[in-house]
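The structure appears right after this line, and notes come after that.
A single protein chain has been removed from this complex, and every other one stays in its place.
Labels run A and B following the written order; every chain starts at residue 1.
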Amino acid sequence: MDENIALIIEWVLKAVILAFGLITGFAYTTYYERKLLARIQIRIGPNRAGPFGLLQPAADGIKLFFKEELIPAQAYKFIFVIAPILTMVPALVILAVIPWGESFELFGRQIALSMADINVGVLYILSVASISVYGIVLAGWSSNNKYAMMGGLRSTAQMISYELALGLSFVGPLMLAGSMSMLDIVRAQQETAWYIFYQPLGALIFYIAMLAEVNRAPFDMPEAEQELAAGFHTEYSGMKFALFTMGEYVKMIAVSVIFSTLFLGGFDGPAIDRFVLLGPLYLVLKVAACLFVMIWVRATLPRLRYDRLMAFGWKLLLPAALFNIFITAVLILLFDLG
Amino acid sequence: MTALQVIFLATAAMILFSAWMVVTRRNLVHAALYLVLTLFGVAVLFVLLEATFLAVVQVLIYIGAIAILMIFAIMLTRRVASDDTVVANHNAGWAAMLAVLVFSSLVIIMGAWSQFTTFASPLTRPGVPSNELGQEIVAELGQSLVDPDAYVIPFEVASVLLLAALIGAIVVAWQKDK
Partner (left out) sequence: MIPLSWYLILAAGLFSVGLYGVLSRKNAVGILMGIELMLNAANINLVAFWRYVDSDSIAGQAFAIIVFAVAAAEVAVGLALVISVYRLRKTVAADEIDMLKW
(Lines give C-alpha, C1' and ligand atoms only; values in the text may rest on other atoms or scores of the structure.)
Protein backbone atom coordinates (compact mmCIF):
# COMPACT_ATOMS: atom_id res chain seq x y z
CA MET A 1 0.00 0.00 0.00
CA ASP A 2 2.83 2.37 0.92
CA GLU A 3 4.38 1.58 -2.42
CA ASN A 4 1.17 2.60 -4.21
CA ILE A 5 0.89 5.89 -2.32
CA ALA A 6 4.52 6.70 -3.07
CA LEU A 7 3.88 5.94 -6.75
CA ILE A 8 0.84 8.22 -6.87
CA ILE A 9 2.76 11.02 -5.15
CA GLU A 10 5.60 10.56 -7.63
CA TRP A 11 3.22 10.77 -10.61
CA VAL A 12 1.39 13.82 -9.27
CA LEU A 13 4.68 15.58 -8.56
CA LYS A 14 6.04 14.80 -12.03
CA ALA A 15 2.80 15.93 -13.69
CA VAL A 16 2.78 19.19 -11.74
CA ILE A 17 6.44 19.88 -12.52
CA LEU A 18 5.93 19.11 -16.21
CA ALA A 19 2.80 21.27 -16.51
CA PHE A 20 4.36 24.11 -14.55
CA GLY A 21 7.54 23.89 -16.62
CA LEU A 22 5.55 23.98 -19.84
CA ILE A 23 3.55 27.02 -18.76
CA THR A 24 6.67 28.91 -17.70
CA GLY A 25 8.25 27.73 -20.93
CA PHE A 26 5.28 29.13 -22.84
CA ALA A 27 5.62 32.52 -21.16
CA TYR A 28 9.31 32.78 -21.91
CA THR A 29 8.94 31.39 -25.44
CA THR A 30 6.81 34.43 -26.27
CA TYR A 31 9.52 36.65 -24.79
CA TYR A 32 12.25 34.71 -26.63
CA GLU A 33 10.36 35.05 -29.89
CA ARG A 34 9.72 38.78 -29.52
CA LYS A 35 13.31 39.53 -28.54
CA LEU A 36 14.74 37.40 -31.32
CA LEU A 37 12.38 38.78 -33.98
CA ALA A 38 13.30 42.25 -32.85
CA ARG A 39 17.02 41.48 -33.13
CA ILE A 40 16.57 40.02 -36.62
CA GLN A 41 14.62 43.11 -37.68
CA ILE A 42 17.20 45.44 -36.03
CA ARG A 43 14.85 46.53 -33.25
CA ILE A 44 15.27 46.19 -29.50
CA GLY A 45 12.09 44.39 -28.51
CA PRO A 46 10.33 44.40 -25.14
CA ASN A 47 12.55 46.24 -22.64
CA ARG A 48 10.21 48.15 -20.28
CA ALA A 49 8.78 45.62 -17.81
CA GLY A 50 11.59 44.54 -15.50
CA PRO A 51 15.30 44.20 -16.35
CA PHE A 52 15.70 43.53 -20.11
CA GLY A 53 11.89 43.31 -20.31
CA LEU A 54 11.99 40.00 -18.48
CA LEU A 55 8.64 40.66 -16.80
CA GLN A 56 6.91 41.30 -20.13
CA PRO A 57 5.15 37.86 -20.21
CA ALA A 58 3.72 38.50 -16.75
CA ALA A 59 2.50 41.94 -17.84
CA ASP A 60 0.85 40.43 -20.92
CA GLY A 61 -0.79 37.77 -18.77
CA ILE A 62 -2.22 40.32 -16.35
CA LYS A 63 -3.54 42.41 -19.23
CA LEU A 64 -5.34 39.46 -20.84
CA PHE A 65 -6.68 38.40 -17.46
CA PHE A 66 -8.50 41.67 -16.91
CA LYS A 67 -9.87 42.01 -20.43
CA GLU A 68 -13.57 41.68 -21.01
CA GLU A 69 -14.64 38.33 -22.42
CA LEU A 70 -17.06 38.48 -25.32
CA ILE A 71 -19.17 35.62 -26.57
CA PRO A 72 -20.91 36.42 -29.87
CA ALA A 73 -24.70 36.32 -29.62
CA GLN A 74 -25.04 33.80 -32.45
CA ALA A 75 -22.24 31.51 -31.26
CA TYR A 76 -22.82 27.92 -30.15
CA LYS A 77 -21.90 28.71 -26.58
CA PHE A 78 -20.88 25.35 -25.16
CA ILE A 79 -18.58 24.48 -28.04
CA PHE A 80 -17.31 28.06 -28.19
CA VAL A 81 -16.17 27.72 -24.57
CA ILE A 82 -14.61 24.25 -24.80
CA ALA A 83 -12.76 24.84 -28.09
CA PRO A 84 -9.80 26.71 -26.47
CA ILE A 85 -9.54 23.95 -23.86
CA LEU A 86 -9.49 21.35 -26.63
CA THR A 87 -6.47 23.04 -28.22
CA MET A 88 -4.66 23.45 -24.92
CA VAL A 89 -5.05 20.00 -23.33
CA PRO A 90 -3.52 17.84 -26.11
CA ALA A 91 -0.53 20.18 -26.21
CA LEU A 92 0.03 19.59 -22.49
CA VAL A 93 -0.51 15.81 -22.38
CA ILE A 94 1.51 15.04 -25.50
CA LEU A 95 4.78 15.27 -23.57
CA ALA A 96 3.84 12.52 -21.10
CA VAL A 97 5.78 9.91 -23.06
CA ILE A 98 8.99 11.93 -23.50
CA PRO A 99 11.94 10.63 -21.47
CA TRP A 100 13.95 13.42 -19.79
CA GLY A 101 16.73 11.10 -18.70
CA GLU A 102 17.49 7.63 -17.37
CA SER A 103 16.00 6.76 -13.99
CA PHE A 104 17.93 7.70 -10.85
CA GLU A 105 17.83 6.81 -7.18
CA LEU A 106 16.19 9.16 -4.66
CA PHE A 107 15.14 8.26 -1.08
CA GLY A 108 15.69 4.60 -1.96
CA ARG A 109 13.29 4.69 -4.92
CA GLN A 110 14.01 4.42 -8.61
CA ILE A 111 12.61 7.63 -10.11
CA ALA A 112 12.12 7.48 -13.88
CA LEU A 113 12.55 10.83 -15.61
CA SER A 114 9.39 10.40 -17.71
CA MET A 115 5.69 10.30 -16.97
CA ALA A 116 5.04 7.00 -18.74
CA ASP A 117 7.22 4.94 -21.04
CA ILE A 118 4.51 3.19 -23.04
CA ASN A 119 5.42 0.73 -25.77
CA VAL A 120 3.48 2.62 -28.45
CA GLY A 121 4.87 6.04 -27.47
CA VAL A 122 5.34 7.28 -31.03
CA LEU A 123 1.78 6.41 -32.00
CA TYR A 124 0.52 8.04 -28.81
CA ILE A 125 2.18 11.30 -29.87
CA LEU A 126 0.64 11.13 -33.33
CA SER A 127 -2.83 10.38 -32.05
CA VAL A 128 -2.79 13.14 -29.45
CA ALA A 129 -1.51 15.55 -32.10
CA SER A 130 -4.39 14.59 -34.35
CA ILE A 131 -6.90 15.45 -31.61
CA SER A 132 -5.67 19.04 -31.42
CA VAL A 133 -7.23 19.76 -34.83
CA TYR A 134 -10.63 19.67 -33.16
CA GLY A 135 -10.04 22.75 -31.05
CA ILE A 136 -9.30 24.85 -34.13
CA VAL A 137 -12.06 23.55 -36.37
CA LEU A 138 -14.65 23.83 -33.60
CA ALA A 139 -13.52 27.32 -32.65
CA GLY A 140 -13.98 28.35 -36.27
CA TRP A 141 -17.37 26.72 -36.57
CA SER A 142 -18.87 27.76 -33.25
CA SER A 143 -17.97 31.44 -33.72
CA ASN A 144 -20.53 31.60 -36.52
CA ASN A 145 -18.37 34.02 -38.45
CA LYS A 146 -17.31 33.52 -42.03
CA TYR A 147 -13.65 34.44 -41.48
CA ALA A 148 -13.41 32.18 -38.46
CA MET A 149 -15.09 29.38 -40.38
CA MET A 150 -12.73 29.76 -43.35
CA GLY A 151 -9.76 29.81 -41.01
CA GLY A 152 -10.98 26.69 -39.24
CA LEU A 153 -11.57 24.81 -42.48
CA ARG A 154 -8.22 25.83 -43.93
CA SER A 155 -6.33 24.78 -40.86
CA THR A 156 -8.10 21.42 -40.74
CA ALA A 157 -7.20 20.71 -44.33
CA GLN A 158 -3.63 21.85 -43.74
CA MET A 159 -3.10 19.89 -40.54
CA ILE A 160 -4.58 16.67 -41.95
CA SER A 161 -2.39 16.94 -45.05
CA TYR A 162 0.82 17.59 -43.19
CA GLU A 163 0.05 15.00 -40.51
CA LEU A 164 0.60 12.32 -43.16
CA ALA A 165 4.12 13.50 -43.93
CA LEU A 166 4.76 13.96 -40.20
CA GLY A 167 3.63 10.44 -39.39
CA LEU A 168 5.69 8.95 -42.20
CA SER A 169 8.84 10.78 -41.10
CA PHE A 170 8.44 9.16 -37.65
CA VAL A 171 8.92 5.80 -39.34
CA GLY A 172 12.63 6.26 -40.10
CA PRO A 173 13.84 6.55 -36.47
CA LEU A 174 11.32 3.86 -35.57
CA MET A 175 12.83 1.40 -38.05
CA LEU A 176 16.39 2.23 -36.99
CA ALA A 177 15.66 1.80 -33.28
CA GLY A 178 13.36 -1.19 -33.81
CA SER A 179 11.00 0.10 -31.13
CA MET A 180 8.10 2.53 -30.69
CA SER A 181 9.08 3.43 -27.14
CA MET A 182 10.67 6.88 -26.94
CA LEU A 183 13.17 5.74 -24.30
CA ASP A 184 14.35 2.89 -26.54
CA ILE A 185 14.77 5.34 -29.43
CA VAL A 186 16.99 7.61 -27.32
CA ARG A 187 19.05 4.65 -26.06
CA ALA A 188 19.52 3.40 -29.62
CA GLN A 189 20.83 6.87 -30.55
CA GLN A 190 23.26 6.79 -27.63
CA GLU A 191 24.67 3.54 -28.96
CA THR A 192 25.06 4.64 -32.57
CA ALA A 193 24.73 8.29 -33.48
CA TRP A 194 22.01 10.93 -33.47
CA TYR A 195 19.44 10.06 -36.09
CA ILE A 196 19.74 13.42 -37.81
CA PHE A 197 22.93 11.98 -39.34
CA TYR A 198 21.23 8.75 -40.42
CA GLN A 199 18.01 10.48 -41.44
CA PRO A 200 18.81 13.95 -42.83
CA LEU A 201 15.88 13.85 -45.26
CA GLY A 202 13.55 12.47 -42.61
CA ALA A 203 14.58 15.20 -40.18
CA LEU A 204 14.01 17.91 -42.80
CA ILE A 205 10.55 16.54 -43.67
CA PHE A 206 9.70 16.29 -40.00
CA TYR A 207 10.77 19.87 -39.37
CA ILE A 208 8.76 21.28 -42.29
CA ALA A 209 5.70 19.20 -41.42
CA MET A 210 5.90 20.23 -37.79
CA LEU A 211 5.98 23.91 -38.75
CA ALA A 212 2.73 23.28 -40.62
CA GLU A 213 1.31 21.24 -37.77
CA VAL A 214 1.69 24.07 -35.28
CA ASN A 215 0.58 26.68 -37.85
CA ARG A 216 3.83 28.63 -37.78
CA ALA A 217 5.09 30.89 -40.54
CA PRO A 218 5.42 30.26 -43.48
CA PHE A 219 2.41 27.97 -42.94
CA ASP A 220 0.40 30.29 -40.66
CA MET A 221 -2.49 30.11 -43.09
CA PRO A 222 -5.27 29.53 -40.54
CA GLU A 223 -4.66 32.89 -38.94
CA ALA A 224 -3.45 34.88 -41.93
CA GLU A 225 -4.24 38.36 -40.58
CA GLN A 226 -4.38 40.11 -43.92
CA GLU A 227 -6.95 37.82 -45.55
CA LEU A 228 -8.83 36.21 -42.70
CA ALA A 229 -8.72 38.76 -39.89
CA ALA A 230 -6.88 36.26 -37.63
CA GLY A 231 -8.90 33.24 -38.76
CA PHE A 232 -10.31 30.82 -36.26
CA HIS A 233 -9.79 33.01 -33.20
CA THR A 234 -11.28 36.20 -34.63
CA GLU A 235 -14.16 36.15 -32.14
CA TYR A 236 -12.13 35.21 -29.09
CA SER A 237 -10.97 37.65 -26.45
CA GLY A 238 -9.51 37.76 -22.94
CA MET A 239 -8.48 34.50 -21.31
CA LYS A 240 -9.95 32.34 -24.07
CA PHE A 241 -7.74 34.07 -26.59
CA ALA A 242 -4.83 33.64 -24.19
CA LEU A 243 -5.57 29.91 -24.09
CA PHE A 244 -5.28 29.71 -27.88
CA THR A 245 -1.95 31.52 -27.86
CA MET A 246 -0.83 29.33 -25.00
CA GLY A 247 -1.88 26.19 -26.87
CA GLU A 248 0.05 27.36 -29.91
CA TYR A 249 3.27 28.07 -28.01
CA VAL A 250 3.05 24.94 -25.86
CA LYS A 251 2.59 22.96 -29.07
CA MET A 252 5.69 24.66 -30.48
CA ILE A 253 7.64 23.52 -27.43
CA ALA A 254 6.10 20.05 -27.63
CA VAL A 255 7.02 19.45 -31.27
CA SER A 256 10.53 20.78 -30.60
CA VAL A 257 10.89 18.30 -27.75
CA ILE A 258 9.69 15.49 -30.03
CA PHE A 259 12.07 16.56 -32.78
CA SER A 260 14.97 16.68 -30.32
CA THR A 261 14.09 13.26 -28.95
CA LEU A 262 13.71 11.56 -32.31
CA PHE A 263 16.53 13.18 -34.25
CA LEU A 264 18.87 15.02 -31.86
CA GLY A 265 19.45 12.26 -29.34
CA GLY A 266 16.95 13.45 -26.72
CA PHE A 267 18.62 13.81 -23.34
CA ASP A 268 21.88 12.47 -24.74
CA GLY A 269 24.96 14.63 -24.23
CA PRO A 270 28.49 14.63 -22.79
CA ALA A 271 28.90 12.99 -19.35
CA ILE A 272 25.25 11.92 -19.29
CA ASP A 273 26.11 8.46 -17.94
CA ARG A 274 27.73 9.97 -14.83
CA PHE A 275 25.27 12.81 -14.12
CA VAL A 276 21.74 11.66 -14.93
CA LEU A 277 20.23 15.01 -14.02
CA LEU A 278 22.07 16.71 -16.89
CA GLY A 279 19.48 15.04 -19.19
CA PRO A 280 16.68 17.62 -18.81
CA LEU A 281 19.24 20.41 -19.27
CA TYR A 282 20.52 18.97 -22.56
CA LEU A 283 16.96 18.50 -23.77
CA VAL A 284 16.06 22.10 -22.91
CA LEU A 285 19.13 23.36 -24.79
CA LYS A 286 18.18 21.34 -27.87
CA VAL A 287 14.62 22.61 -27.67
CA ALA A 288 15.89 26.19 -27.47
CA ALA A 289 17.93 25.57 -30.63
CA CYS A 290 14.86 24.16 -32.43
CA LEU A 291 12.76 27.14 -31.37
CA PHE A 292 15.50 29.48 -32.58
CA VAL A 293 15.29 27.98 -36.06
CA MET A 294 11.49 28.23 -36.00
CA ILE A 295 11.61 31.93 -35.15
CA TRP A 296 14.34 32.52 -37.69
CA VAL A 297 12.17 30.90 -40.37
CA ARG A 298 9.27 33.10 -39.32
CA ALA A 299 11.36 36.22 -39.60
CA THR A 300 12.72 35.25 -43.02
CA LEU A 301 10.07 33.56 -45.14
CA PRO A 302 6.80 35.04 -46.44
CA ARG A 303 3.55 33.12 -46.12
CA LEU A 304 2.78 30.58 -48.84
CA ARG A 305 -0.33 30.90 -50.97
CA TYR A 306 -2.97 28.39 -49.89
CA ASP A 307 -3.08 26.25 -53.04
CA ARG A 308 0.73 26.14 -53.20
CA LEU A 309 0.80 25.02 -49.58
CA MET A 310 -1.53 22.09 -50.25
CA ALA A 311 0.33 21.19 -53.44
CA PHE A 312 3.64 21.29 -51.57
CA GLY A 313 2.32 18.98 -48.88
CA TRP A 314 0.74 16.41 -51.15
CA LYS A 315 2.96 16.48 -54.22
CA LEU A 316 6.40 17.00 -52.70
CA LEU A 317 6.52 16.31 -48.97
CA LEU A 318 4.43 13.12 -48.93
CA PRO A 319 6.27 11.39 -51.82
CA ALA A 320 9.59 12.47 -50.28
CA ALA A 321 8.58 10.93 -46.95
CA LEU A 322 7.59 7.68 -48.66
CA PHE A 323 10.88 7.67 -50.59
CA ASN A 324 12.75 8.22 -47.33
CA ILE A 325 11.11 5.16 -45.77
CA PHE A 326 11.97 3.08 -48.82
CA ILE A 327 15.61 4.18 -48.82
CA THR A 328 15.91 3.65 -45.05
CA ALA A 329 14.52 0.13 -45.34
CA VAL A 330 16.89 -0.75 -48.18
CA LEU A 331 19.92 0.65 -46.33
CA ILE A 332 18.99 -1.16 -43.11
CA LEU A 333 18.83 -4.42 -45.05
CA LEU A 334 22.08 -3.75 -46.93
CA PHE A 335 24.17 -2.72 -43.93
CA ASP A 336 22.30 -4.77 -41.35
CA LEU A 337 21.66 -1.72 -39.15
CA GLY A 338 18.28 -2.55 -37.63
CA MET B 1 -18.16 -4.73 -8.12
CA THR B 2 -14.57 -4.15 -9.03
CA ALA B 3 -13.03 -0.96 -10.35
CA LEU B 4 -12.75 -2.51 -13.81
CA GLN B 5 -16.45 -3.27 -13.87
CA VAL B 6 -17.30 0.29 -12.89
CA ILE B 7 -15.05 1.63 -15.65
CA PHE B 8 -16.63 -0.74 -18.15
CA LEU B 9 -20.18 0.19 -17.21
CA ALA B 10 -19.48 3.92 -17.30
CA THR B 11 -17.80 3.60 -20.70
CA ALA B 12 -20.62 1.43 -22.03
CA ALA B 13 -23.22 3.91 -20.88
CA MET B 14 -21.29 6.73 -22.54
CA ILE B 15 -20.94 4.76 -25.79
CA LEU B 16 -24.63 3.88 -26.02
CA PHE B 17 -25.83 7.34 -25.01
CA SER B 18 -23.61 9.16 -27.48
CA ALA B 19 -24.38 6.61 -30.21
CA TRP B 20 -28.07 7.35 -29.66
CA MET B 21 -27.30 11.07 -29.92
CA VAL B 22 -25.40 10.44 -33.17
CA VAL B 23 -28.47 8.99 -34.84
CA THR B 24 -31.00 11.43 -33.44
CA ARG B 25 -29.39 14.90 -33.23
CA ARG B 26 -30.73 17.48 -35.66
CA ASN B 27 -27.52 19.44 -35.91
CA LEU B 28 -25.07 17.27 -37.80
CA VAL B 29 -21.97 18.87 -36.28
CA HIS B 30 -23.28 17.94 -32.84
CA ALA B 31 -23.97 14.42 -34.13
CA ALA B 32 -20.38 14.22 -35.37
CA LEU B 33 -19.07 15.35 -31.98
CA TYR B 34 -21.10 12.64 -30.28
CA LEU B 35 -19.62 10.23 -32.81
CA VAL B 36 -16.17 11.30 -31.59
CA LEU B 37 -17.27 10.55 -28.03
CA THR B 38 -18.49 7.09 -29.07
CA LEU B 39 -15.24 6.33 -30.87
CA PHE B 40 -13.28 7.47 -27.84
CA GLY B 41 -15.31 5.13 -25.64
CA VAL B 42 -14.51 2.24 -27.98
CA ALA B 43 -10.81 3.14 -27.63
CA VAL B 44 -11.21 2.89 -23.84
CA LEU B 45 -12.74 -0.58 -24.30
CA PHE B 46 -9.72 -1.61 -26.36
CA VAL B 47 -7.48 -0.57 -23.47
CA LEU B 48 -9.62 -2.66 -21.10
CA LEU B 49 -9.18 -5.57 -23.51
CA GLU B 50 -5.38 -5.10 -23.39
CA ALA B 51 -5.16 -4.14 -27.06
CA THR B 52 -3.21 -0.89 -26.51
CA PHE B 53 -2.03 -0.69 -30.09
CA LEU B 54 -5.58 -0.87 -31.42
CA ALA B 55 -6.70 1.75 -28.90
CA VAL B 56 -4.07 4.21 -30.10
CA VAL B 57 -4.83 3.41 -33.75
CA GLN B 58 -8.53 3.89 -33.04
CA VAL B 59 -7.84 7.42 -31.80
CA LEU B 60 -5.43 8.12 -34.65
CA ILE B 61 -7.55 6.83 -37.54
CA TYR B 62 -11.14 7.17 -36.37
CA ILE B 63 -11.00 10.34 -34.30
CA GLY B 64 -8.05 12.01 -36.02
CA ALA B 65 -8.99 11.25 -39.61
CA ILE B 66 -12.43 9.76 -40.23
CA ALA B 67 -14.46 11.89 -37.84
CA ILE B 68 -12.65 15.07 -38.84
CA LEU B 69 -13.32 14.28 -42.51
CA MET B 70 -16.99 13.93 -41.66
CA ILE B 71 -17.02 17.30 -39.91
CA PHE B 72 -15.31 18.70 -42.98
CA ALA B 73 -17.97 17.29 -45.30
CA ILE B 74 -20.73 18.59 -43.02
CA MET B 75 -19.27 22.09 -43.10
CA LEU B 76 -18.81 22.03 -46.87
CA THR B 77 -22.48 21.10 -47.30
CA ARG B 78 -23.61 23.26 -44.42
CA ARG B 79 -26.52 25.07 -46.02
CA VAL B 80 -28.52 21.84 -46.11
CA ALA B 81 -27.13 20.29 -42.95
CA SER B 82 -28.40 23.02 -40.67
CA ASP B 83 -30.75 22.75 -37.75
CA ASP B 84 -34.13 23.05 -39.41
CA THR B 85 -34.10 19.94 -41.62
CA VAL B 86 -36.08 16.85 -40.71
CA VAL B 87 -33.90 14.21 -39.05
CA ALA B 88 -35.65 10.96 -39.89
CA ASN B 89 -37.28 9.73 -43.08
CA HIS B 90 -40.63 7.92 -43.16
CA ASN B 91 -38.94 4.56 -42.53
CA ALA B 92 -38.00 5.51 -38.96
CA GLY B 93 -40.68 3.37 -37.30
CA TRP B 94 -39.73 0.28 -39.29
CA ALA B 95 -36.06 0.97 -38.70
CA ALA B 96 -36.58 1.15 -34.94
CA MET B 97 -38.48 -2.13 -34.95
CA LEU B 98 -35.83 -3.83 -37.04
CA ALA B 99 -33.06 -2.51 -34.76
CA VAL B 100 -34.82 -3.86 -31.66
CA LEU B 101 -35.39 -7.18 -33.44
CA VAL B 102 -31.71 -7.43 -34.44
CA PHE B 103 -30.58 -6.58 -30.92
CA SER B 104 -32.83 -9.10 -29.21
CA SER B 105 -32.10 -11.90 -31.64
CA LEU B 106 -28.35 -11.27 -31.37
CA VAL B 107 -28.53 -11.45 -27.58
CA ILE B 108 -30.71 -14.57 -27.63
CA ILE B 109 -28.53 -16.38 -30.18
CA MET B 110 -25.27 -15.50 -28.41
CA GLY B 111 -26.83 -16.29 -25.03
CA ALA B 112 -27.30 -19.87 -26.17
CA TRP B 113 -23.54 -20.19 -26.77
CA SER B 114 -21.69 -22.15 -24.12
CA GLN B 115 -18.86 -19.61 -23.71
CA PHE B 116 -21.16 -16.57 -23.49
CA THR B 117 -20.25 -15.68 -19.90
CA THR B 118 -16.65 -16.88 -20.03
CA PHE B 119 -13.93 -14.89 -18.23
CA ALA B 120 -10.60 -13.91 -19.70
CA SER B 121 -7.54 -15.92 -18.82
CA PRO B 122 -4.37 -13.83 -18.27
CA LEU B 123 -2.63 -12.77 -21.46
CA THR B 124 0.65 -14.69 -21.75
CA ARG B 125 3.28 -15.50 -24.32
CA PRO B 126 5.76 -18.30 -23.58
CA GLY B 127 9.12 -16.97 -22.45
CA VAL B 128 8.14 -13.27 -22.42
CA PRO B 129 8.17 -11.34 -19.12
CA SER B 130 5.00 -9.40 -18.36
CA ASN B 131 6.58 -5.94 -18.81
CA GLU B 132 7.55 -6.73 -22.41
CA LEU B 133 4.27 -8.39 -23.30
CA GLY B 134 2.76 -5.32 -24.96
CA GLN B 135 5.80 -4.86 -27.17
CA GLU B 136 5.75 -8.55 -28.05
CA ILE B 137 2.09 -8.50 -29.12
CA VAL B 138 2.57 -5.43 -31.29
CA ALA B 139 5.55 -7.14 -32.94
CA GLU B 140 3.50 -10.29 -33.45
CA LEU B 141 0.66 -8.30 -35.01
CA GLY B 142 3.05 -6.53 -37.36
CA GLN B 143 4.69 -9.77 -38.44
CA SER B 144 1.39 -11.59 -38.94
CA LEU B 145 0.29 -8.86 -41.36
CA VAL B 146 3.26 -9.51 -43.69
CA ASP B 147 3.66 -13.24 -43.09
CA PRO B 148 2.75 -15.44 -46.10
CA ASP B 149 1.42 -18.06 -43.67
CA ALA B 150 -0.80 -15.53 -41.92
CA TYR B 151 -2.56 -12.45 -43.25
CA VAL B 152 -0.44 -11.06 -46.05
CA ILE B 153 -3.19 -11.56 -48.64
CA PRO B 154 -5.94 -9.75 -46.70
CA PHE B 155 -3.38 -7.05 -45.92
CA GLU B 156 -2.45 -6.57 -49.57
CA VAL B 157 -6.10 -6.65 -50.64
CA ALA B 158 -6.84 -3.98 -48.05
CA SER B 159 -4.01 -1.81 -49.37
CA VAL B 160 -5.30 -2.17 -52.94
CA LEU B 161 -8.76 -1.28 -51.65
CA LEU B 162 -7.38 1.84 -49.96
CA LEU B 163 -5.54 2.87 -53.13
CA ALA B 164 -8.67 2.31 -55.20
CA ALA B 165 -10.70 4.33 -52.69
CA LEU B 166 -8.13 7.13 -52.82
CA ILE B 167 -8.24 7.32 -56.61
CA GLY B 168 -12.01 6.89 -56.60
CA ALA B 169 -12.51 9.70 -54.12
CA ILE B 170 -10.34 12.05 -56.18
CA VAL B 171 -12.15 11.17 -59.42
CA VAL B 172 -15.62 11.52 -57.90
CA ALA B 173 -14.94 14.81 -56.16
CA TRP B 174 -12.94 16.32 -59.03
CA GLN B 175 -14.40 19.65 -60.09
CA LYS B 176 -14.03 20.11 -63.82
CA ASP B 177 -13.08 23.55 -65.02
CA LYS B 178 -16.12 25.48 -66.03
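Everything below uses one rule, namely that a contact is a pair of C-beta atoms (placed from the backbone, for glycine too) under 8 Å apart; a residue touches a chain by one contact, two chains touch by 3 or more.
Just so we're clear, the structure is a prediction, and the values are computed from it rather than from any experiment.
> With touch defined as in the header, list the contact partners of the absent chain among those displayed.
For the complete complex, the undisplayed chain touches B.
> Write the list of chain B residues that the hidden chain touches.
Counting only chain B, the missing chain is touched by 2, 4-5, 8, 12, 15-16, 19-20, 22-23, 28, 31-32, 35, 38-39, 42, 45-46, 48-51, 53-54, 57-58, 61-62, 65-66, 69-70, 72-74, 76-77, 79-81, 85-89, 91-92, 94-96, 98-100, 102-103, 106-107, 110-111, 115-121, 123, 137, 140-141, 144-145, 150-151, 154-155, 158-159, 161-162, 164-166, 168-170, 172-173, 175.
Criterion: only the chains that are shown with their structure count from here on.
> Cα centroid separation between chain A and chain B, in whole Å?
Each chain's C-alpha centroid was found; their separation is 28 Å.
> Within their complex, state which residues of chain B touch chain A.
29, 33, 36, 52-53, 56-57, 59-60, 63-65, 68-69, 71-72, 75-76, 134-135, 138
> If we count contacts the way the header does, which residues on chain A are in touch with chain B in the complex?
79, 118-120, 123-124, 126-131, 133-134, 137-138, 141, 149, 153, 156-157, 160, 163, 179-181
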